[in-house]
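Heads up, one of the protein chains got dropped from this complex, but the rest are sitting where they should.
And then chain A:
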Amino acid sequence: TMFVNKHSRTFIFKRLPRNYRQFTSSSTEDYDLVVIGGGSGGLACAKAASQLQKKVAVLDFVTPSTQGTTWGLGGTCVNVGCIPKKLMHHASLLGDAIRDSKAYGWNVPDEVQSDWTTLSTAVQNHVKSLNWGHRVQLRDKNVEYINGLGSFKDPHTVRVKESNGTERLLKTRNAVIAVGVRPYVPSQIPGAVEYGATSDDLFWLKKTPGKTLLIGASYIALECGGFLNGLGFDTSIMVRSRPLKQFDQQMAELVAESMESKGTRFLRKCVPVSIEKDSRGRLVVKYEDLTNRQTKEEVFDTVMFATGRHAVTNNLNLEALGIEVDQTTQKVFGGHSDDHERTSVANIYAIGDILHNRPELTPVAIKAGQLLADRLFGGSQVQMDYNMIPTTVFTPLEYGVVGISEEKAVSCHGEENIEAICFGDRILGLHLIGPNAGEVIQGFAVALRCGATWSGLSGSVGIHPTTAEEVVKLHITKRSGADPTVTGC
């Protein structure tokens, strides 16, 4: 069809949807924004848009895990990520504290045991209270919540299929894809899908994990292995090459060493071959030692795969709309028309873990979602800054980091230009392993964002006695080869 603008005599071709209706005003669509995915990013974006007086709906639906686990509103972070993880990490550290307390004069029994049922029930109850809290918040902020699986019919129509089978079509000006990612289980390994648990299941396990094997070298494998070991479970982690490949390697090794010293067994350079169930219901894992090509076998109560997370976008109907995704990860490409989150379709955006090549972190998703709402409806031009995003690996001895790794710094700037970790006076990265590293690094991340330099940092006075003060007291360079162990104050 051809439109002719009578006044300026320009021709505009437009492809019309099948159910074309003559619109008389620009905002006849039912919604200003439909968000597919009720996780960290989706909820933040929806609430921010609603605050700007827009009509918003958020769709959330949890496809059960390979083991049949499902959960409520709030996404990965609330249900099977950050929140239950941190609670269990804390539970495991409390065990250490109880044991340490004896030396400080507390009258505690020699042996203390943790009870998985008590812990997991308390964690699950807390998570459920958060599910409820999110429901209440959406109502308070006037965001419509639909428990259903969303997909695109066309760029301005989202189809939602509710759990009772009813289907609705939502017409909308804009849409945000915030569906996140799910654990990837290598289906080519016999027994993996059938018997292997993932982080989707661990926090909802009714029975105690028992003797556990974690397969993977990611922060998920190490964090879960760390707290399971701390809670008293016989814990092994099977690593194909090196732990925490995405992080600074010297720090990664320190983390792994600290875990080994606490009793976690690392099966390095090993890969799983098959998983079977024995007559007693336990899992028999056959695996190969890549160093000598020997196949070994061991029995575990629980096997958990932490072999990466992947996008599940095949049911969103993205291809039909021309929304481009990365062929390897299936994640959605952003960055179109100078907008970090805009997809290849002008009115559709992606935020959070589903967005290609961005940090998979809750605060990143939240901020990106809020800034997007401001740009869409609040007249803002501010883009998300994906640089210098701090994060922490919550292994028993925590590893907090902001900025780049030493490997990246050397490859970007040349080894002769890097000292300790700064480029001239500019700090490129700050890495800390220690108790409460997460709490410590947060403040320094702000400092770096505000332009803190090496002179500024080393010129600052420390708070004594703390862990954090070590950052401002740094004075031994790696290049010097001197022993960095602190003995006196």
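The criterion applied here is as follows: a residue touches a chain if its C-beta (ideal position, glycine included) is under 8 Å from a C-beta of that chain, and two chains touch if they have at least 3 such contacts; residues count from 1.
We take it that contacts and distances are computed from a predicted model.
Of the names listed as "AP complex subunit sigma", "ER membrane protein complex subunit 2", "3-methyl-2-oxobutanoate dehydrogenase (2-methylpropanoyl-transferring)" or "Thioredoxin domain-containing protein", the one that matches the UniProt record for the absent chain is "Thioredoxin domain-containing protein".
Checked against the full complex, the candidates A:S101, A:S129 or A:T295 give a single residue touching the omitted chain, namely A:S129. Mapped onto chain A, the footprint of the missing chain covers residues 124-126, 128-129, 132, 135-136, 139-140.
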